[in-house]
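Shown here: the complex without one of its protein chains, the others still in place.
And now, chain A:
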Amino acid sequence: MRDTEEYNKTDTAGYLDMDLLRFSTAGSVDDGKSTLIGRLMYDTKSIFEDQIEAVEKSSKSRGDEHVNLALLTDGLKAEREQGITIDVAYRYFATPKRKFIIADTPGHVQYTRNMVTGASNVNLAIILIDARKGVIEQTKRHSFIASLLQIKHVIVCINKMDLVDYKEEVFEQIKKDYLSFDAKLEIPDIRFIPISALNGDNVVDKSENMDWYKGPSLLWTLENVQVASDRDLIDGRFPVQWVIRPQSKEHPDFRGYAGLVSGGIFRKGEEVVVLPSGFTSRIKTIETMDGELQEAFPPMSVAMTLEDEIDISRGDMLAKINNQPTKGQDIELMVCWLNIDPLKLGGKYTIKHTTNETRAIIKEVKYKVNVNTLEKQEQDKEVGANDIARITLKTAKPLLYDAYRKNRNTGSLIIIDEFSQQTVGAGMII
């Protein structure tokens, strides 16, 4: 057993060295997702007295039996009235070991867009299953999206174990069902934890009600899962975001290429190629306001200066000479459609990819994926809201890209409707 008081310590000495884990939570309506998040925040003392008081008051006025922890996370008026979560909400909590950012995404069928959005930046996904219901359509959908987004770690929480008398057989059966389905997915690290979010079993502390479960609690798992190696430290990719030119008395000739390192490690003095022009130069300095750096790695924001004067602007990319991204205009990708207006075959859209922007035409819909069976649908090619499809498009100018599987930053793009300006599609390059 661990003492939850541990999180109440005011010792903050280690704070500066804390690590960051971003994770998403997905489940169906009434899976107890909001309760689980409320529980994690409550038990790690991340909730303040005035928040608890407000929730106690609302619980009472709604006639709830318990203090309804779910109310802590249901933010908008409409949701409180309907008792559902309608958009991605972000939550924060910390333990002495890690700081956590939760992307809390709703589980309704029509809100795949939110799950994709919430999960696009995470290291890990928690998928909730109601122990009484087992693996259902939405479990499969969520798992497929996690796999599609290349989330490397999934924790399947089998919740409401208290309502099935904490029976091991129930847990084992659901685990088996999940794994038979999961064989078709690409998730390297899957763990299963039996919990009761309502009672706190196996959430922060190991449960005494489930002696048969030998694994760690959910919080222990979240604190200890290794995610650092999930980053791409091999392929040097530096999309230029902004050119810093002070033209001041102190810095008359300074020309810094500012951006976020999207892959690989860049070192001072190293030879780089500027794309798409193909000119090569050496990194003269790696600048930050705190001083020069010897090297820069993901996800650092820096500014680089080069030995040679080359014309470089936003949308260009610095890469290693012997390891360059693909350059091309015919792009094949998996797309998740986010808008009510369906994808228009032959239609023109704006594309945002790294720091680049261009126009593109949708050339072909190869197939749609039935997210419940993972089967390809080659007949019905109408791609509407929440559909996932394999498509090809042709861009007006070449993109500098990698496969999404290799690099999330250089392999992802968004599709924007040219009239409404809405983000209508999320693409993962194959």
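Quick note on the criterion: a residue touches a chain if its C-beta (ideal position, glycine included) is under 8 Å from a C-beta of that chain, and two chains touch if they have at least 3 such contacts; residues count from 1.
Just so we're on the same page, contacts and distances are computed from a predicted model.
Engineer: Considering only the chain that is not displayed, what protein name does its UniProt record carry among "Imidazolonepropionase-like amidohydrolase", "D-xylose transport system ATP-binding protein", "Sulfate adenylyltransferase subunit 2" or "ABC transporter permease"?
Structural biologist: Of the names offered in "Imidazolonepropionase-like amidohydrolase", "D-xylose transport system ATP-binding protein", "Sulfate adenylyltransferase subunit 2" or "ABC transporter permease", the absent chain's UniProt record gives "Sulfate adenylyltransferase subunit 2".
Engineer: So one chain is hidden, and I want to know which residue out of A:V225, A:M300 or A:L374 touches that hidden chain in the complete assembly.
Structural biologist: A:M300
Engineer: Tell me which of A:P188, A:G215, A:P246 or A:G269 is the one touching the absent chain.
Structural biologist: From the options A:P188, A:G215, A:P246 or A:G269, the contact with the absent chain belongs to A:P246.
Engineer: Mind listing the chain A residues that contact the chain we can't see here?
Structural biologist: Counting over the whole complex, chain A touches the hidden chain at residues 9-10, 12, 15-20, 48-51, 54, 58, 73-78, 86-92, 94, 98-99, 101, 113-114, 116-117, 120-121, 228, 231, 233, 241-242, 244-248, 250-251, 254, 256, 258-260, 265, 287-289, 295, 297, 299-301, 303, 314, 338, 350, 352-353, 355, 408-409, 412-414, 416, 421-423, 426.
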